[in-house]
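Taken from a larger complex, these chains appear in their original positions, while the remainder are omitted.
As written, the chains take the letters A, B and C, and residue 1 is the first residue of each chain.
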Amino acid sequence: MSRIDVTEKIITAKVLQGLKWADVADRVGLSKEWVTAACLGQMTLTAEQAAIVGEIFGLSAEDQKWLQVVPYKGSLPTAVPTDPLIYRFYELVNVYGSTFKELIHEEFGDGIMSAIDFKMDLQREPDPKGDRVSITMSGKFLPYKTY
Amino acid sequence: MSRIDVTEKIITAKVLQGLKWADVADRVGLSKEWVTAACLGQMTLTAEQAAIVGEIFGLSAEDQKWLQVVPYKGSLPTAVPTDPLIYRFYELVNVYGSTFKELIHEEFGDGIMSAIDFKMDLQREPDPKGDRVSITMSGKFLPYKTY
Amino acid sequence: MSRIDVTEKIITAKVLQGLKWADVADRVGLSKEWVTAACLGQMTLTAEQAAIVGEIFGLSAEDQKWLQVVPYKGSLPTAVPTDPLIYRFYELVNVYGSTFKELIHEEFGDGIMSAIDFKMDLQREPDPKGDRVSITMSGKFLPYKTY
């Protein structure tokens, strides 16, 4: 048994019960972005969070223990994603990757935007020509240091 | 000769003259994100834009014509990027890809966030614990239709 | 359990009952192209569509719920397809890819043909030298914009 089995249980329960991630997040008391990632096997829950998630999705005590163990991360089956929605993000990295690099270095110098000390917010942006997806990412800048 | 040669000329001129992308963007009159991507060979310039860019970087009339041709896009040398800054964005797609998918579908239904009708803004976010990189992306939601 | 299991149930039922996709599409009331893609796990059905498909293929209520969830798309087991029929389409992209790019940009400027706001019609084209497969694709042109 492994975390992947718990993730599958959660996804199946969600489909059959018709739950929404936003409602799950409300009950956990954290952002929908973090909670969804956690339920999909990418983040580690505390015992309290695992208990709430376990209650919502009908998970056993053993399942809840797995939720508290740091998972092997990576949620995609192939290096280049085949799903069109996820591919668009990969395409952004491909087309704009060198732009990210130039502009962050211009502003901050040598270093990276952390993907660990990181948060994200995803919202609907109403627009008369068709609503838009708006994503705000915020990651701490970490400078390379000399030694 | 090709667009890649023009991109290399631009990068070399920028290094030797010590220019900043933000200043180039000011002279072109567009966002620093779009202008940087264009100068790095990912976007297509109008004749007017090409003339301004050409003047800044000392490009010939022939070089400017290449800037007005739609380039073969993709700015990374490998499918999984090796550069740490760019890799962090790939990691975000890898770790959060399924979360992007779930939350966008929950809010909008089946479809994608456009990477074409898309804009982006990258800013420094001051923070006493260490400044942060803040990136706001906005892409039109495009629904799959039945037919 | 997952959408893949439902797809397998549908394919097995189709083989054993000797059904035709065109007939399934007639009962759903949509094109055979969209309905086949949906039954093969690439599109999302409404509750009504899922009920019809469920009745045809003998699917449970739970199976029908999976049909209403946006699937992880991509219907091929390898990046370069091994099946000769599907490979021929990949070959067309390989041989004619740069031609598609040149002619669409010549007519429309920088942008793409949408694969989301897209429809397709596949017909037999009678020909005395041997009938032909005729495929008409129609996708909205999406221009890159400056910002």
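As a working rule, contacts are C-beta pairs under 8 Å (C-beta built on N, C-alpha and C of every residue); 3 or more make two chains touch, one makes a residue touch a chain.
Computed from a prediction, not measured in an experiment: that's the story for all the values here.
Counting all copies of the one sequence in the full complex of this file gives 10, of which 3 are shown in place.
Keep this in mind: only the chains that are shown with their structure count from here on.
Separation between the centroids of chain A and chain C, computed from CA atoms only, is 29 Å. Contacts with at least two other chains are made by residues 33, 101, 105, 111-112, 114, 142 of chain B. Residue ranges of chain B in contact with chain A, taken from their complex: 20-22, 32-33, 36-37, 40, 42, 73-76, 79-81, 83-86, 88-108, 111-115, 118, 120, 122, 124-125, 127, 129-142. Note for the complex: chain A touches chain C at residues 8, 11-12, 15-16, 18, 77-78, 80, 82-84.
Chain C meets chain B in the complex at residues 30-31, 33-34, 43-44, 70, 72, 101, 105, 109-112, 114, 116-117, 119, 142-147.
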